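What you see is the complex with one protein chain gone and the rest in place.
Moving on to chain A:
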Amino acid sequence: MTDTDTAIEARGLGKRFGRRNALDACSFRLPAGRICALVGPNGAGKSTLLTLAAGLARPSGGELRVLGTTPAEARREIAYVAQDKALFPQLTVADTLRLGADLNPGRWDQEAAERIVHGDGAESALDPYAKVRGLSGGQRTRVALALALGKRPALLLLDEPVSDLDPLARHQLMGTLLAEAAEHGTTVVMSSHILGELAGACDFLLLLGGGRVRMAGPADDLTAVHRLVTGPGGAAELAPHTVIESRPHGRGQSALIRPEGPVGPGWECEEPSLEDVLLAHLRNPSAPALLAPEATVRDLAGTGVQA
């Protein structure tokens, strides 16, 4: 079955390194055209998932489909920027882009690549004749992203893309990246620790923890099913709901919950931010997993199956 509206689909995906399960029975679906934040604590499996999706490693179990086919077959449509931003140190910036053009005949977009390398103005522009070896970490990141975007990928996989950029460069680069993605309908997956930065840029979220999918879905849906409640009642009053995190608040209680029906009177209710939801789940690793319908893998008949 060819499925053009799905960028990534994992069914029971597992990856084992020796005795350790980096990924364990992961099932989720990422619709095409989304900007997805891939978050989770260190060792959650974020980088492993990106390497599998890029076709650079094979799963130990389960199935991973990318752009309707196997990662290996989709290689031409995928751009992947690893955390260490692998580049050839002895090449100049211009040479590196030329290499990108040579390696991607017929689809290379020199203008898009140059936009990233030139940045916002003369001051931030990289010297095309500078050798990669002499560039700062942030400048190398820009060259690596220029290579990735110049490829005009359908799926862009970024591992910690902007962590070594200063705030201004990060903001500019993120803006350019999102604009390019919007123009070409590119699906973007980026892992990051900087939740705040991603919250505004991403419209889809995948939270991993201990190699498992803890939460997946459109950002709006994930915040909409949670409530921040504060009230004078005890924790027992919240029992009918799924309580993600609950803390004493004076004589009462403050909690992040998934309401199952109306919340009792006396509780002040507000919709949390995406960051509130994420932090609560990170602080409570035993919170039940949540897969929004859009993030749920579909069976062949096209109906949803809960993972």
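One rule holds in what follows: contacts are C-beta pairs under 8 Å (C-beta built on N, C-alpha and C of every residue); 3 or more make two chains touch, one makes a residue touch a chain; residues count from 1.
In this section, contacts and distances are computed from a predicted model.
*Asks:* The hidden chain: which UniProt name fits, "Anti-sigma regulatory factor", "GntR family transcriptional regulator", "STAS domain-containing protein" or "Fe-S cluster assembly ATPase SufC"?
*Replies:* Choosing among "Anti-sigma regulatory factor", "GntR family transcriptional regulator", "STAS domain-containing protein" or "Fe-S cluster assembly ATPase SufC", the correct UniProt name is "GntR family transcriptional regulator".
*Asks:* Among A:Ser124, A:Thr230 or A:Ser273, single out the residue that touches the unshown chain.
*Replies:* Reading the full complex, the residue touching the unseen chain is A:Ser273.
*Asks:* Who touches the missing chain here, A:Ala57, A:Leu91, A:Ala201 or A:Val225?
*Replies:* A:Ala201
*Asks:* With respect to the chain omitted from the figure, which of A:Ala72, A:Ala182 or A:Ala235 is a touching residue?
*Replies:* A:Ala182
*Asks:* Considering the whole complex, which of A:Ala22, A:Ile35 or A:Leu238 touches the chain not shown?
*Replies:* Only one listed residue reaches the unshown chain, and that is A:Ile35.
*Asks:* What residue numbers in chain A mark contact with the hidden partner chain?
*Replies:* Within chain A, the residues touching the omitted chain are 35, 171-172, 174-176, 178-179, 181-183, 196, 199-203, 269, 271, 273.
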